[in-house]
Every structure is written in C-alpha cells, then in structure tokens.
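Just one protein chain is left out here, and the rest sit where they should.
Then we have subunit A:
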Amino acid sequence: MFLDKLMSPKTAVNQNLDIVMSNYQTNKPGDDNNRTSDHRNREEFEETPTWAAVVTVLGYAILSALGWLRDFLRHIVVFTRSKQISYECFYTRNLYTRIRDVFNQPIASVAGAKVHVMERVSDDYNWTFKFSGKKIPSINLGSYNYLGFAENQGPCSEQAIKSIETYAVTTCSTRHELGHQRYVKELESLMAEYLNVEDCIAFGMGFATNALNIPTLAGKGDLILSDKLNHVSLILGARLSGATIRTFNHNDMKDLEAHLRKAIISGQPRTCRPWKKILIIVEGVYSMEGSLCKLPEIIELKKKYKAYLYVDEAHSIGAIGSRGRGVVDYWKVDPNDIEIHMGTFTKSFGSAGGYIAGKKNIIDYIRVSSHSACYSSSMSAPIVQQIISALSIIMGRDGTNDGQKRIQQLACNVRYFRRQLVDMGFIVYGNNNSPVVPVMLFMPAKIAAVNREMLKRDCAVVTVGFPATLLTESRVRFCISAGHTKEMLDHALKAMDEVGHLVSLRYSKKNPHHRWVELDHADYDKEYTS
C-alpha cells in the first residue's frame, strides 16, 4: 500500500483499464466503429516490479542519509568545493549535482538525425565543468525532430534565407501595433487549411501560447478539468486564469465523468451557482509517457455534459495520423467537435512558436484580447517561412511526395524501434504508435550510468528523473525521427542491448528477455515497410 503511493497513479489505471474498456464497449450501441477495442488504443503501462521499487527507495534513502552527513559536515567544516553554503534545496545540492554532467549537455552542430555533443570534464564532482575540446558525433535520440525538418540544407532553409532578404529578421513590434505581417497571415490561413478548421492564430513561443491564452478563455467562475500529467505550460495557464482547477487521473474516462457529474450537480464551491463553463484540457501525446489521449470518448463525454474541449497537440501534430494531421486525424473525429486546437511548431516543423485554431469567432476574440498578441513581439520572418515551407512539403503542395514519405518513414521507424525494445524485455510505456519511447530505469544511479554508457557508444539520449517524472519512475526517453535510417536505429538498438545487459534494465515480466539479434532485410521489409 505504501509502495502504491510512490508508484504512479497509472498502476491503478492499468488494473482498471480492462474494466473501463469493456464498459465502454457495451455502453455504446450507437457507435459502429467500436474504436476503443481496435489496435489504435493499445497502450501499455506495465506495472513496476516490487523489488525494483524497494531497491529504488533504498537507494534514495542511502543518498538522503549521506546527503545529511555532508550537510552536517558543511555546517561544521566548510568544504573547499562549495565555497559558501548555498540555500538551494537539499535535492539539488545532493542528488542533482552529482549527476549534473548528463543534463544540459551543450551541442556543437545542427540537432538533426546526428549531433555533435561537446565533451565536458569535471575535476570537482560536477560543481564546475571544463570543455575538453573534443566533439562526439552521435546519433541524436533526444531532439523532437519527428519529421526530420531540423536541417541546415534543403528547400526549407533556402526559402528561409530568401525571406530574410525580403522581410528582414524582425518587425520590432507587437501584433497589435505594426507586427501583423503578410507572412503571418499566409501561415495562419495555411495552418487552418491543414487542420481543416475555420481560422488559426500563431504566436512566437509555444509555452507562452498556453500560459497566456488560457487566461483569455477561462476566468473566475469557470471550471478547468485537466489531466494529472499535463504539461507545465497548461498548469501555469490554468493557474493564471483564476478558474477552479480539478485534476482527473491520466486517461481515466470514468474519473473524468465522475468529476463532470459532481461539478454539474454541486456547482461552484461556496455559492452553489452553476459553473459559467467547464473546460477540459488534454494533450494529444504526453511527452513523458508516450500515451495518446482517448479522444472519441472525451468528445462523447463533452457532448453529453455540454463542456468545452482544449486539445494541446504539441507533440502529435505532424507526427501522428496517416496524413500527419495529429490526433484528430489518428482517431478520425470531426475537428468541429473540438473547440480549441492548440499546437506548437517546435517539434515536427523544425521551427519555433505555437498556434491556436478553431472556429472563427473564438479566434477573433483571442486576436483582440490575448496577452500574447498585445504585448509580445510578433513572429520573425525566417521562422515563419520555415514553417510555411515545411507545411507545403507535408501537404504535398511543392509537387513531390516527400511529405508523405517522411510521415510513413516515421511511422515505420516508430513501430520497428518500439517492437525491438519490447522484444528485448525492457519496460516501454505508451501507445505503439507514439514517436516518444520512454524506457523505464527506476533507480537514480542508472540515470547517470545509462546516459554515460550510451554516449560512449555514440548515442545521445535524454534521461529524466525527478522532478520531471515521479521520484521512483526515472526513465530514458527516445524520440524517433523520420531522419533516422534503419542503420542508425540498429546501432542504437545494439547500444541499448549492451547497456541493458551492463546496467540490468530488463525488468519486464510480460515479455521474455532476449539479446538483440539483427533482423535480416527480407523480414524487415515484409513486416515494417509493407
């Protein structure tokens, strides 16, 4: 029971998932597609093995005990390493700093399918770093470069450079004053057409799109129901808005329905007046879990209880769906059912910024009253041109089928990589189709060990621990790209196999543990490219 509290709420969800899914199958006689039972909803969150949880907690106990000892020694004898006793929190000083060399690693080239990582050495256990001057060319498994547009050659970058010659780099103004340029209008109409909605507005920064526009949509007297594992930008926007926030368990439709019913029946907290509006905020692909939201069921609940839906497609636009149009395309729902489509240009389009799309009257209201449109400077010309070029390639407007090939290559890479990892016996979270692949590590020392060993084998990966994830659920998160070839993925799989043996990462109880054997080309073609 104590361990259940430390383990994520997903373990409870995993046990209830079968009940929920069977429940939804029987309760919908009118739904002829029966979507929740097909292969698109296959999500795996294998439970933490008990011994792994116990060893992780013991490891943290040892680290805390030694951290207290060090703080005590710092108090009575000042160590030469940390010259003054800083007031940072205990965790940063004792746990984060010890393995700081695996986080925030500087790079020295384009972060495409391959990247040059700058090597750092530290003499005093990661309190200070020195560059050794060496650059390690490695396979980039950490960038959100899903469609491979992060390149410094090719049509996109050429058109971006040409746009600097036409429009210069910045407008030096906000959208409301003199920043409403022609290229932004072109981007917004193209994006609205891409998403099959009425209108769209674009902002300069993806985080700010969420944090500054949720306050315009919701306010005091509204209710925001957000998923427990939502991104910080959504949480910040919800807090800034002043609305009441309630969280429901991750992807748990029964919990969401219970919250909706309770909210409508009891009303606002003290006055019991009805809520002015109820806004459900979910994400398309959750970047730490790799899971997709269950859009058809949420839309059904929303229609039944007359709530509004805000979908944040930061990681899913361009990467999910047969035509790359996001979760809306993946689940084949009507885009008019979702009030606000939000997304970012940072991930699949290789640029920067965010957008909000929906019906024309909502977007016009946001144009007038958003903080971001009024106070932050408008988007820059080469950035917008990069998005427009990427969009034209994806939609096929440039005459080639390069866009469709990239989408298919990404889907093929994702299925191959995930399947090979699962077959090896690792615990891999998330949906089978999501390009974010988290592999569980659990123990704090393995965060550093996996990162260093993978870098020795020329793979640059991102390993995350607390506070981005729960304390006992640290993981290594691979981001697959359309720019990765099969050879690169094979190299990464071989490295992961060796590291998995060295660090003993094969926790899975459901799948047998194997060493990796390369698939020969005929089998690969038969299974993955057809």
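Structure notes:
The criterion applied here is as follows: a contact is a pair of C-beta atoms (placed from the backbone, for glycine too) under 8 Å apart; a residue touches a chain by one contact, two chains touch by 3 or more; residues count from 1.
Criterion: contacts and distances are computed from a predicted model.
Per its UniProt record, the hidden chain corresponds to "Serine palmitoyltransferase small subunit B" from the list "Glutamyl-tRNA(Gln) amidotransferase subunit C, mitochondrial", "Serine palmitoyltransferase small subunit B", "Cell cycle control protein" or "Nucleolar protein 11 isoform X1". Checked against the full complex, the candidates A:444, A:483 or A:500 give a single residue touching the omitted chain, namely A:444.
Within the complete assembly, residues 55, 58-60, 62-63, 66, 95, 98-99, 125, 443-446, 448-449, 502-504 of subunit A touch the chain that is not shown.
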